[in-house]
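Of the protein chains in this complex, one is absent; all others appear in place.
In order of appearance the chains are A, B and C, and numbering begins at 1 in each one.
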Amino acid sequence: MTLTFGVIGVGRIGQLHINGLRNNKDVRIKWVSDLYCDKLSEWIAKAGIENKTKDHRDIINDPEVDAIIICSPTDTHVELIKAAAAKGKHIFCEKPISLSLEEAEEAVEAVKQANVKLQMGFNRRFDKNFKQLHSILTKKELGKIQTLRITSRDPEPPPIEYIKHSGGLFMDMTIHDFDMARYLMQSEIVEVYATGSALVNPEIAAYDDIDTALITLKFENGSIAMIENCRRSVYGYDQRIEILGDHGAIDVGNEQSSTLNYHRIDGIRRDNPPHFFLERYSDAYKVEMDDFINALQNDTDVICSIEDGYKAQQIALKCKESLISNQPKRI
Amino acid sequence: MTLTFGVIGVGRIGQLHINGLRNNKDVRIKWVSDLYCDKLSEWIAKAGIENKTKDHRDIINDPEVDAIIICSPTDTHVELIKAAAAKGKHIFCEKPISLSLEEAEEAVEAVKQANVKLQMGFNRRFDKNFKQLHSILTKKELGKIQTLRITSRDPEPPPIEYIKHSGGLFMDMTIHDFDMARYLMQSEIVEVYATGSALVNPEIAAYDDIDTALITLKFENGSIAMIENCRRSVYGYDQRIEILGDHGAIDVGNEQSSTLNYHRIDGIRRDNPPHFFLERYSDAYKVEMDDFINALQNDTDVICSIEDGYKAQQIALKCKESLISNQPKRI
Amino acid sequence: MTLTFGVIGVGRIGQLHINGLRNNKDVRIKWVSDLYCDKLSEWIAKAGIENKTKDHRDIINDPEVDAIIICSPTDTHVELIKAAAAKGKHIFCEKPISLSLEEAEEAVEAVKQANVKLQMGFNRRFDKNFKQLHSILTKKELGKIQTLRITSRDPEPPPIEYIKHSGGLFMDMTIHDFDMARYLMQSEIVEVYATGSALVNPEIAAYDDIDTALITLKFENGSIAMIENCRRSVYGYDQRIEILGDHGAIDVGNEQSSTLNYHRIDGIRRDNPPHFFLERYSDAYKVEMDDFINALQNDTDVICSIEDGYKAQQIALKCKESLISNQPKRI
Partner (left out) sequence: MTLTFGVIGVGRIGQLHINGLRNNKDVRIKWVSDLYCDKLSEWIAKAGIENKTKDHRDIINDPEVDAIIICSPTDTHVELIKAAAAKGKHIFCEKPISLSLEEAEEAVEAVKQANVKLQMGFNRRFDKNFKQLHSILTKKELGKIQTLRITSRDPEPPPIEYIKHSGGLFMDMTIHDFDMARYLMQSEIVEVYATGSALVNPEIAAYDDIDTALITLKFENGSIAMIENCRRSVYGYDQRIEILGDHGAIDVGNEQSSTLNYHRIDGIRRDNPPHFFLERYSDAYKVEMDDFINALQNDTDVICSIEDGYKAQQIALKCKESLISNQPKRI
């Protein structure tokens, strides 16, 4: 069964998904929409997309379209979800659902009412290493878990312009780690305590944001966790997880860019990990799309639902409250 | 410019290349030929190949065909190369050219006369790690080289039936290492001394073959090298290289299957390397084909020529002589 | 100059120091005192100690004694420090000074008044790896520091009987990490937030104690830090530190018990780290004593003073307050 897709938003992440889907024989990308689709017309043509539009309604109203891929700015997500759901379209949506929890609730409700599938773009769930860890934890191989630690550092801070509209570190960056924490622990987060500051770029503070954070999480099952974020690790994208349980510990290290070790007079050197998310998670982006297609073709549950998106968003907002008040916050 | 290919031989390696080329928009696989193409008709249909035949001449005589991919048994290679070259077809040929050096010379001559491109399937040259090492060596970053060491172990021995027609360990397995040694050292091998026996499966000895070998190489530039082969390393495909020079050493380790480390009461465990060549070199197989296509499209030299294939074959034969006589052999 | 020492307390750590000092030609251990010295008489004789007593005053009043090594239970430390200081003896004291901050202040004051040297037994400062990290940080090679992370896990929980009198996890175990955090960051801790529970052994909760903790620290210089403790990591004593700064990160991993890697069908295995503190810090215990002797011989400052002991104790008590109130606490 070939599925007909429309992609809304042809920025970096939209292009990534289009490239991943181009050669997929199960998918026909019939449409893309983007406000700047004129500027992008050469790229779109090369990608072999049949139609382009500035108005996403052209896509949502097209009865041939089975599903839409939402890669547009966050403030458009809820409206798009509601409109697409109303037309019975399935949805793949980049994170976060929204910056507002009330709006997110409306989206959750709309999807539920329309009984369409919505998969959130928490790509890290689809990384082979984290999947393997998830599988070990599902089998309880480590016994009861005491602690979880997630390290998530970007190689370099985004431009201030991006920071302004990002929703803040927790909503923009840590949201992936909140989802990962829930996914791995398979228990809900009941309390958060967040601390952090603008230690890399003090200018960020002017926009009520931070670039470095340490977040403590408590889970329903009693386990505790720590997330560390920083907007800059000069040696590359640092994506590690450690978990400690009754029967041992597992650490998931960074991928290596090469297997070379240089032995020189001043020490032994190996290459840094893949530079950023496009390199580190290139396979995961493909797998998440394959899984979405699979869920549509076989009418099965998506691996990462809009409720998962809602939970992660809720935790991000509580962390912001915690940071401002310097108090732990219940969820 | 779209290239029209015909693939001769649809066994494991033929299927691998077809799968790699299927979604390549620069290539049309017009034909496959295989003696057993009836049995394979379902696979061929699924792969979207237009035509199939039992007679490779259908492909070689088709004026639309730009290039052929030779994946048939070794004893057919020379005949196919000569026939294709005579028709002006470009050629990608799996190793080795032949088990006979005289025949191989004929093939070299035919390619030269016809002025077609022929790329040998020494896939390891296209592995990103070994390419990086090659590039460092080309830049002379280590200074003069003292020693090179290549470890190349298969996870398990092939069936005796395969062994019988393989041409022996040196021609079947070490030939990759001979090519790698020449590629990295950028100097010719002038002497070999080979030792080995059937230490894994003594039955192999009945077919005048061995499964474990240590080979010493001397290069024109004075450097010395050692290759170790074994048909069985129960922990997976072991593919490592070390090089020592004036300014230090580089070792290229195995790829890791995952980044997990399990810390348990009985020690710290990580996953074995990728199981065998299909997993280990999956990217390299794509890159070698991309490079072949590129050479055809831009009329540039192939990275791995029929002369390289001839040299590796010659060394393999000298190693066999050395093993039998227990004497070093000049080349 | 030979120094004359008396050792008070001949338990596990007292014996460790005696063994380390036995062959030191700069030191004569004239006395040991222990309430159970009769039971220990064989051990003491074998160690070649000249005199033993049940009454530490015999040591403190001996005019020949230059310094005392306090290895007796925590509740005796302050009295011993005050008595020894009053007699002008130098002091090496195991951590913590006391469970009470008021008493600790008295000890600090006594040492100051008497102008004797007191070195706290924060042995980890003397580990070669952490010293190397300290030296790099002193030279500001990483630039400004964003985050510090200390992982400190014991291989197995102590008996409940020990827990009862330990002063709790923060005072007994984390106190080393508080000292390490101050030592490395070279900035004072201004706020703590501690969370934790009895996740390994729920019985511990009956004694108002925990066995697993995550502690967030804020420093005067703006950096933030996280300490993780657990009373059990079945794979051995886990002692790691990570630090992230402007110019990169450094992680200090566990020591390895051997350099063997076993490659088997079920994965690659290496040995666990050294089992516990006696194995892990055997060299550090020697170095700390050498440094103490050196400070006495050359009349230089000790590397780890009673004020350092006081600070670590103060932080431990604030963490306990934080844990009980579930609130961050200023120091």
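In this section, a residue touches a chain if its C-beta (ideal position, glycine included) is under 8 Å from a C-beta of that chain, and two chains touch if they have at least 3 such contacts.
No experiment lies behind these values; they were computed from the predicted model shown.
Contact with the omitted chain, checked across B:C230, B:I268, B:V302 or B:A316, is made by B:C230. Annotation: of C:V252, C:V287 or C:C304, C:V252 touches the absent chain (contact as defined above). From the set A:W43, A:Y207 or A:Y235, the residue in touch with the chain omitted from the display is A:Y235, counting the whole complex. Touch with the chain that is not drawn comes from one residue among C:T76, C:N129 or C:S305, which is C:N129. Although one chain is not displayed, its contacts with subunit A can still be listed: residues 233-235, 262-272. Although one chain is not displayed, its contacts with subunit B can still be listed: residues 144, 146-147, 149, 153, 193, 195-197, 199-200, 212, 214, 216, 218, 222-226, 228, 230, 233-235, 238, 244, 246-249, 326-328.
The chain not shown here touches subunit C at positions 23, 128-129, 132-133, 247-256, 258-265.
Convention: only the chains that are shown with their structure count from here on.
For the criterion of most C-beta pairs in contact, the winning chain pair is A-C.
One finds 59 Å separating the Cα centroids of subunit B and subunit C. Multi-chain contact residues of subunit A (touching two or more other chains): 247-249.
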